[in-house]
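This structure is in structure tokens; I'll ask about it shortly.
Just one protein chain is left out here, and the rest sit where they should.
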Amino acid sequence: MTPTPDPPVLNVVNLRTELVFGAHRVEVVRDVSFSVMRGETLGIVGESGSGKSMTALSIMQVLPRPIGRIHSGEIWLDGRNLVGLSEDQMTTVRGREIGMILQDPHTSLNPVYTVGNQLVEALRLNRTAESRTLKKRAIALLKRVNVADAERRFHAYPHQMSGGMKQRVVGAISLAGAPKVIIADEPTTALDVTIQLQYLQLLEDIQRDTGTAIVFITHDLGIVARLCHRLVVMYAGRIVEEGTVADVFDAPSHPYTTALLNSVPHVDRKVDRLYAIAGQPPTLNEIGEGCSFAPRCPHADDLCRTTRPPRDPGKSGSTDHFASCWKLRDIA
Amino acid sequence: MFNRIPFLRRFPVIPVAILLVVLIIPAFFATWIAPHDPYTSNLRARLVPPVGFGGSWDYPLGTDRLGRCMLSRILHGAKYALGISMIGIVLGAVVGTVLGLISGYLRGWVDVFIMRLVDITFALPSILLALALAAISGPSFSLVVIVVVFVIWGFFARQVRAETLSMRERDFVAKARVAGASDTRIVLKYILPNIANTIIVLATLQIGVVIILEASLSFLGIGIPRPAPAWGLLVADGRQLIVSNWWISLFPGLAILLTVLSVNLLGDRLRDWLDPKLRQV
């Protein structure tokens, strides 16, 4: 791969986010760095407690109040550091420069306003269209996300729509500001598989047309394989592996990634017995000094348990494939 | 250590202290702590004002028309307030909970019937009912209890029914049915324990309502019969003398006010801790 001349659209550097419960502090995002290029889709993969959603909330700066806060780090969006911006400034960034699609379409829309109302409102806030053309633009957006019969749906209320349709509307709203980055947090979890496929296809089409970058947060490796260009794998608040989808799937280098890939049943071939990762995902206040995965890792030794592993080149040999594991070179 | 239990971290010290002083300790120990017998009149010491208003420490809160010690009467009155609210609320809660469980679990026409019954009791003025009953049987302790139960059971029935309706659709109830548990067993072992918090909170929140109700009935002469020193009766006794001998009505009135206020503050805190979803009740 040739190095891209453009700077990344979104560049997260050494992000640390914590939740504060009185005198008790829990670090939920621990020194996370990644970047996304224009027109690129980055998958963030992890299970509950991995910090993937907290990373997204940190970028948007909509952490749970009052307990959540960014401890340190930088979040560069198109050359501007979002960390330290005032709430007013962030309000213009959200929606206009970063669009967000959340997991549950039922709670993302306001039930008492029509879909058209909410779209027009989003367009007005973003000042991207003149007021005369707002409705026309809104209907165009609905058509853009493949809502059939958009003129009629414009006047519909959210409860009159199916989950898949609502998630399209949420997508349309997030597109209202022509954002540079769309952050999608498990947007297809509530959808049926055939509807999920339609939705992923829609995201791809939008990206091809507008060149927006997408950060797609999920626990589903199948979606990552289908949609993403690159991925980062998170475990207990840290990135344990990152690289292009091809590199990570072909040469997984962190034992957690390997285990995850081996523990998911395949649709395209029959296996006799799945690999099962021992133990439970860690709760955040029981993470020690060393590698977070050490308690569940079959290869862990004393070094792993006591010292945090460095970020080393991954097994694929590509220059943009990294994993943090002491045993990287030892495990076949 | 206390920090781990939310209720204790913000323990409602003041309401609990007031309740202990005004209601609970007097209700149990009035006989020992009251300076005088509440029924004995001293005609040479009629209408003595309280300490600081020309009275003496013999009668700290003054005396009434018959020279009876107001402090002693208020202290003894606490047991009526506490007794009526405890008995009335327990009975009301039991009736309401049982009917609410039946209503929510069985649904259908039983549910419709019980809920219409609740609507009727809510629509009927309780004072009017008490007057009618008192006209038939004369005022008595049990009459007050009956009126209290009549007024409050509907609150329990409605809330318990609503919670039962949602509980019976839970997976753990389906699981119990798959295991072969009978309806009675499901209601008693699966649904009731999961709505117990609601019932406790609701009961606490009803104490204030009941104390006011009992006082109102007594004030009207259809509650606790004389010469018992129920707070409502004491307020009524001082009514005609409110301008010249204000202490007769004021101190029992204050006792009612403080009790109801503290009970409600306590109930709010308990609700936030045990059952935040009741907040709209």
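So that you can tell them apart, the chains are marked A and B in the order they are listed, and the count of residues begins at 1 in each.
What we mean here is this: a contact is a pair of C-beta atoms (placed from the backbone, for glycine too) under 8 Å apart; a residue touches a chain by one contact, two chains touch by 3 or more.
Here is the rule we use: contacts and distances are computed from a predicted model.
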Chain not present in the shown complex, as UniProt names it (candidates "Hydrogenase expression/formation protein HypE", "Cytochrome C", "ATP-binding cassette domain-containing protein" or "PTS system IIA component (L-Asc family)") = "ATP-binding cassette domain-containing protein"
Query = The chain left out here touches which displayed chains?
reply = A, B
Remark   = Among A:E74, A:D104, A:D220 or A:D320, contact with the omitted chain is made only by A:D220
Touching the absent chain when the full complex is considered, from A:S72, A:S263 or A:T319 = A:S263
Chain not shown, touching residues in chain B = 170-172, 174-182, 185, 189-190, 193-194, 196
Key: chain A residues that touch the omitted chain in the full complex   = 47-48, 148, 162-165, 192-198, 201, 219-223, 225-226, 245-246, 249-250, 259-261, 263-268, 270-271, 273-278, 280-281, 296
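Criterion: only the chains that are shown with their structure count from here on.
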Query = If you average the Cα atoms of chain A and of chain B to get two centres, how far apart are those centres in Å?
reply = 54
